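Here it is: the structure, laid out below.
Only a single protein chain was left out; the remaining protein chains are all shown in position.
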Amino acid sequence: GSQASSRPEFLRTTSEAGQPGGRLIIAEATEPKTFNPVTVIDRPSRDVVRRMTGDLIHINRETQRTEPALAKSWTASRDGKTFTLRLRRGIKFSDGVPFDADDVVFSFQVYLDEKIDYPQRSFLFIHGKPLQVQKLGPYTVRFSFVSPYAAAERLFDSVAMLPRHLLEQPYKEGKLNQAWGLDTPPDKMAGLGPFRVKQVVPGQRIVLERNQYYWKIDSKGQKLPYLDELVFVSIPSRDAQVVRFQAGEVQVLESLTAENFLAMEPEQKARHYKLYDVGPGLEYNFLLFNLNRGLESKLPEIARKQTWFRDVRFRQAISYAIDRAAIVRLVYQGKGAPLATLVTPGEKLWLDSSIPIPEHSVAKARQLLQSAGFSWKADGALVDSGGKPVEFTILASASNAQRAQMATLIQQDLKSVGISVHAVTLEFRSMVQRITDSHDYEAAIMGLAGGDSDPNEALDTLSSSGSTHLWALDEKPPLQPWQAQVDELMQKQLITMNYPGRKKVFDQVQQIVAREQPAVFLASPHILVAAHEGLGNIRPAIIENYLLWNSDEIFWRTPAGKR
Amino acid sequence: MTSGVSDPGSAGASPAQAARLRMRGVSVDYVSANGEDISALRDVNLEILPQHVLGVLGESGSGKSSLSRAILRLLPPNGKIVAGSVEYDGKDILRLSPSQLRELRGAGIALISQEPALALNPVLTIERQIIDVLRAHSRVSKQEAMARTRAMLSEVGFPDPERIVRAYPHQLSGGQRQRAAIAQALICQPGLLIADEPLSSLDTITQAEILDLLRKLKREFNLTVIFVTHNARVLSSLADKVVIMRQGGVRATGTLEQIGAEPDDYVRGLIYPEKTLGRGISRAAGNASSSTQPSSAQRSLAQPLVQISNVSKHFVQRRFLSRKKFAVQALKDVHLEIPQGSTVAVIGRSGSGKTTLARCIAGFEKPDSGRITFTGGGRRNVQLIFQDAGTALNPRFTAEEAIAEPLDIGRQGTPAYRRQRALQLMEESGLDPAWAGRKVGEFSGGQRQRLAIARALAAEPEMVILDESLSGLDLPLQAQILCLLMDLQSHHGLTYLHITHDLSFLPQFADRVVVMDQGAIVDACSPAALFASSHPATRALVEASESLHAPGLEAVL
Amino acid sequence: MKPWRKLSLVTVLLVGIHLLALLAGFVAPYNYATQDRDHPYARPSRIHFVDCAGKFHLRPFIYETSLREGTLNNYIEDCSQLQPIEFFLRGEKYALAGLVPADLHLFGVPSPARIYLLGADGFGRDEFSRVLYGAQISLFAGLLAAVLALSMGLLVGGVAGAFGGWVDEAVMRTAEIFIAVPWFYLLLGVRAVLPLEMSPLSAFVLVVAVIGLLNWGSPARLVRGVILSGRERNFVQAARGFGAGRGYLLRRHLLPMSFSVALTQMALLVPRFILAEVMLSFLGLGIGEPFPSWGNMLADAQQFHVLTAYWWMLLPALAPVPVFVAYHALADRLQERLQSAN
Partner (left out) sequence: MIRYLLRRLGHAIFLLFGVSLLLFFLMQLAPGDFFSTARLSGSISPASIHALRTEYGLDKPLPVRYLRWLNSVGHGDFGYSFAYNMPASALLLPRARNTLLLTVPCLLISWIIAVPLGVLAASRRGGWLDRFYSGGTSALLGMHDLLLALLALLLALRTGAFPTGGMMSLDAAGGLWANWKDVLWHMALPAIVLIVGSLAPILRHVRSTMLEVLDSHYIRAAEGHGVGRLTLLFRHALPAAANPLISLFGLSMALLIAGSMLVEVVMSWPGMGPMVLEAILARDMFLVVGAVLLSTIFLIAGNFIADILLYVFDPRIRINA
């Protein structure tokens, strides 16, 4: 890169100014597995990598809107097809090497390369065409799409800018996928994040240290980050996490179950920690019926039951029969929100609040079933028009207690309309394999969570060809007209550049989903986190990372808090 | 009826002298697993003065071992002393605290139990077992303990104890085990030794040696001995006083002469075997001649049932990962022919390879070299009666099961038949069929031996090998069993290989006698010629056997 | 010592336990599946004799509880709602011993009020009832698996020991493979082929049976060791002398020798298999909802929030303990008998 003579263009944050120093210990359920920003998939590794890397445009987890990051500013062409980003000058990687447009170009070259296992590549393709990257000057880059792309800015979030001087070599040798493993010496890695790797103790902890070249300063002009060290300790058991947090051996917990949250409440004062209920997150749990096509020969029994599942009235009846309030109360201990669609109340910008949550009404359910040609035997058992008793199995993952509990509740609920349900808990992969590959299931409870609050996140789930269109995979062409309409609308929102317009389109989508209930959407758990009370700038959000997203601003209020 | 007080007549003991051991009205009961109560001792009164040898004589099952065990409170869990007191040097053993009892046992009173095979720990070396006894009672350094152990072993007739100390019990011969047990009992120089048939599986020479040893100890360390045996002759030269037991009670006490004088068939039967045996055997012989079987003279010419030609067998004894290893030549090329329907007696010193030979013939051991061929080829039905009957019977079995085992295995006849056969065999071997339901562990030593014999006969063998199988039996019983065997021989032409130490009755039942020494057959002759044989080994055995006779006894006859 | 008497005493205890399990429907006031969504995590009901007014009642009674204001799962007794405990009252239908339809219950309170002797779980299901029903499943499953594993072990170990030589080697190596390989993948495979609509009960029993059949390795090794040494005993050789075949030797001499080891193994395997379900349910192989089993109740109980906030849910989790005590007492007595016999 070219040497930046003028003084570096730091980003000045507006949040409360803190004091430097101290160490923050963070619990991870499993140990991070790689430092490689390209191939990283699993959450713990992502948590670490994101502390080490910087992106061009960032989504502010609080406002859920985009804001400048490494890109000081950007302009969109009128047709919304090209974006010109102006990079900050005088920024350095954590190893002191300057950052410039070449790094950006290199990074996207890598991400777009077929031979590289970059999980999010599909995002960089719009209508199957990759976005074009073009260096206009040492500090200006242009990105161009084949068509206007509404979420273009958001696309840059968390796309790490790679140090060309370190990774070009392995990339050329085709070793990039294996680069930056846990065994890589720290000085061979560098990034634009607030922290950099200091030490790795296999199975125990990963220590990140302050990156003195970081490109943010606080309102007082102090260089960020405040903390000297981040320590990620792996604590496999959730309960152990809680215990160690209470014992003060860990200072932030990024994910808590409602039960543990409640159990921890009494000791908040005594043990000097704070619990935060951030409200509904982006995770939505739903009951899906197997609507896949072409099972007649392979799985006749399921195919037979599909005639019920395909009937919207049946699905609506189920939806009415299910007591969502009970789910929220008993499964999430009240720390959750009932759902009408896959859009959770957490998505402030996009939720169509006019859509009511389906109330729990056995009467309505029975009415609908009757109208759909179902009837009841003397003993109250529901039978279909063919006189066959209505019973089916609901799969739930054994490793997710909440969903297993939902299954139990639903089982009970559906008794009241004469449907007998087997709740079968399966080991997660066994279950996924049935749903995605063999299609050998009748109904299942699943949960999905978008990484961002944006209609695009629903693309894969709602559009008939989406990879998480679980209830009917590879359903093309769309079966029902409404599905076609949804597909269309989802494409529309993709290119609707202005927020109100886009919202309107997405509202329509939500209304259709609420009406047709391709799957019965149940509830969304609150994001529950905990942090030591001595920490400043703890502003938990519903988008990952709930707590650490502003790790560069977090600081220890009380020197006593330092340890 | 029993005379507890020591009568002035008895030699050496002055009435003033306090008794070393005094038993008053001791009764012992056993509870059998099938619930029945067995009273093994009834109101026994005994008294023995220091330095005395008390001979205990009695038929098998008369309660001798129970008596011995009762003195040391060593009855099996199902046995109990229900009445009486046992005083040792004035203190009541039955009232001793566990620790006191422990001190008394071994150091004060030592017991040589009847069946060393059961009494020795199978997973510990002989040395370990003796040393532990020694060190339990006296503070001695390891070296000294080892030295004394070896010394004691050579006292009981092991010229070079080095192998014996390292051996596990199963690596020793019956007699060697018994001697080891004796050494274990004597190692602490006890005040009172209770020897429960200590000579049962020892050759006459060793017997003499042991007896001398006892006399010596008696002289030097004024050892007092309770000597349980069947062999009245031994007592005649050893015992100061003799107690005759029957059915758990004391039948008579006094010196051998006194008792011998009493007109009591039971007693006389025990003391003067020649009469009983003579009678028994002659009866058997009578049948023999009356039957169509060839007489013993012709029998010896009959074709051999089994031909043993230069058979050798050696054992290697070594501890795991230890350089020191011992090779024992148990058999040095042995030649032997056993004629069909005849009785061949094998005698020889302890450890001379008799059992090994027997085991080879019966097929329990594979000879290193040489051949054992049966006429008509293939294996014949040969039954070995193990030397230690106690170990050869599964303690989980009842007497009936044990005896009927061969039948069960051969699936012969109906269960009813097997049962009836078992009972019959018990009867014939002098066991009360009413005991059929008892576990074999609940029988006396001699009774177990009879169980073993009965079992062997149940298999309806062509050849039976008796390995000291009568050693545990009183003389009348021996006679009875011998008669039984000879009946069978005369009617079904059974062949016997009879390993024994008791030379006195060889002439009555054996057609041939072979003498073994250090694994080789050194001499073979007719029983009659035995006593005239010139071979040193034979002579030694014969003389020793005669030396066991007390000079006085014949006079009484 | 009179092993007979002790034995009978223990057996009485055990018979009692199994009767309880068998008659769960009658003893339990409610069905294991009925939920009371207004009383999740309800504490064990307090049993009173004296009411709020201080008046004494001969018949014990409970007060209905209601949620304390502004709290979750924290209930207060309502003095106005006194519910006498009745015995032999009619309630939910059930099948006695799985056969006879009935609706008579040993005790209870007039519905809609509910009595929770051991508190309620997260769905407001009566833990006491669930323990009883759970006993049916767990005891059966545990015993089944243990018996399977043990009989396999005795057989294989016996053969290995009796034959010795290369047979022994071969068998032991196989045993080692069986011990070494973690079988959950097989179990997952098994579960995968089982039809989903198969009743959770039978699916579970099947899985447990498979586990039992796979766990013969350790018992086999123990048995084999004993027999290797036993077959050198004199009385075994004697039996051989009578031409006894290996089968006979095993049956009459060798296996009886390993009896006490086998007994101990049994005493250890039953608990192990009952608890094994904790891991099974973790792998989704446990018994499916809503059926209770000691395994999954224990799995529910051993969580931070339970141990801190709802400690009473640990009580049912400890139900196995007394049962194991009884089983082990039985094992001990049996052994005593065995030995007093020798």
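All chains are identified by letter, namely A, B and C, in their written order; residue positions are counted from 1 within each chain.
Simple rule for what comes next: a residue touches a chain if its C-beta (ideal position, glycine included) is under 8 Å from a C-beta of that chain, and two chains touch if they have at least 3 such contacts.
Keep in mind that what you see is a predicted model, and the values were worked out from it rather than measured.
A.B. asks: Mind giving the shown chains that are in contact with the missing chain?
C.D. replies: Looking at the entire complex, the absent chain's contacts are A, B, C.
A.B. asks: One chain is left out of this view; which of A:L11, A:L112 or A:L182 touches it in the full complex?
C.D. replies: Touches the omitted chain: A:L182.
A.B. asks: With the full complex in mind, choose from C:A42, C:L117, C:L148 or C:L263 the residue touching the hidden chain.
C.D. replies: Residue touching the chain left out of view: C:L263.
A.B. asks: Using the definition of touch stated at the top, determine which of C:L82, C:V226 or C:I287 touches the missing chain.
C.D. replies: C:V226
A.B. asks: Out of A:R65, A:R293, A:R429 or A:K476, which is the one that touches the chain we can't see?
C.D. replies: Checking each option in A:R65, A:R293, A:R429 or A:K476, the one touching the absent chain turns out to be A:R429.
A.B. asks: Touching the left-out chain: which of B:V26, B:L41, B:L153 or B:A185?
C.D. replies: Hidden-chain contact among the options goes to B:A185.
A.B. asks: Can you list, in ascending order, the subunit C residues touching the missing chain?
C.D. replies: 1, 164-165, 168-169, 172-173, 176-177, 179-186, 188-189, 192, 218, 221-222, 224-226, 228-229, 232-233, 260-261, 263-264, 267-268, 271-272, 275, 278-279, 298, 301-304, 307-308, 317-318, 320-321, 323-325, 327-329, 332, 335-336, 339, 342
A.B. asks: State which residues belonging to subunit B touch the missing partner chain.
C.D. replies: Touching the chain left out of view, subunit B contributes residues 72, 74, 76-77, 101-107, 110-111, 113, 115, 118-124, 128-129, 132-133, 135-137, 168, 170-171, 184-185, 188, 320-321, 390.
A.B. asks: Hey, which subunit A residues sit against the chain that's not shown?
C.D. replies: For subunit A, the residues touching the absent chain are 23, 25, 30-31, 33-34, 36, 39, 41-42, 114, 117-123, 177-178, 181-183, 201-205, 231, 233-237, 239-240, 243-244, 246-247, 249, 399, 427-430, 432-434, 436-438, 448, 450-451, 457, 460-461, 467-468.
The rule is short, and it goes like this: only the chains that are shown with their structure count from here on.
A.B. asks: CA centre of subunit B versus CA centre of subunit C: separation in Å?
C.D. replies: Inter-chain centre distance comes to 55 Å.
A.B. asks: When the C-alpha atoms of subunit A and subunit B are each averaged to a single point, how far apart are the two points in Å?
C.D. replies: Computed from C-alpha means, the inter-chain centre distance equals 89 Å.
A.B. asks: For the complex, which residues does subunit C have touching subunit A?
C.D. replies: 33, 35, 37, 40, 72-73, 122-123, 188, 191-192, 196-197, 199-200, 281-286, 288-290, 303-305, 308-309
A.B. asks: Touching subunit C in the complex: which residues of subunit B?
C.D. replies: Going through subunit B, the ones touching subunit C are 33, 77-78, 117, 170, 362-364, 383-384, 386, 388, 391-396, 405-406, 408-410, 439, 441, 455, 459.
A.B. asks: Give the list of subunit A residues in touch with subunit C in this complex.
C.D. replies: Result: residues 238-239, 242-243, 257, 259-260, 262-263, 323, 326, 329-330, 333-334, 391, 393, 395, 397-399, 404-405, 407-409, 411-412, 422-428, 430-431, 433, 440-442 of subunit A touch subunit C.
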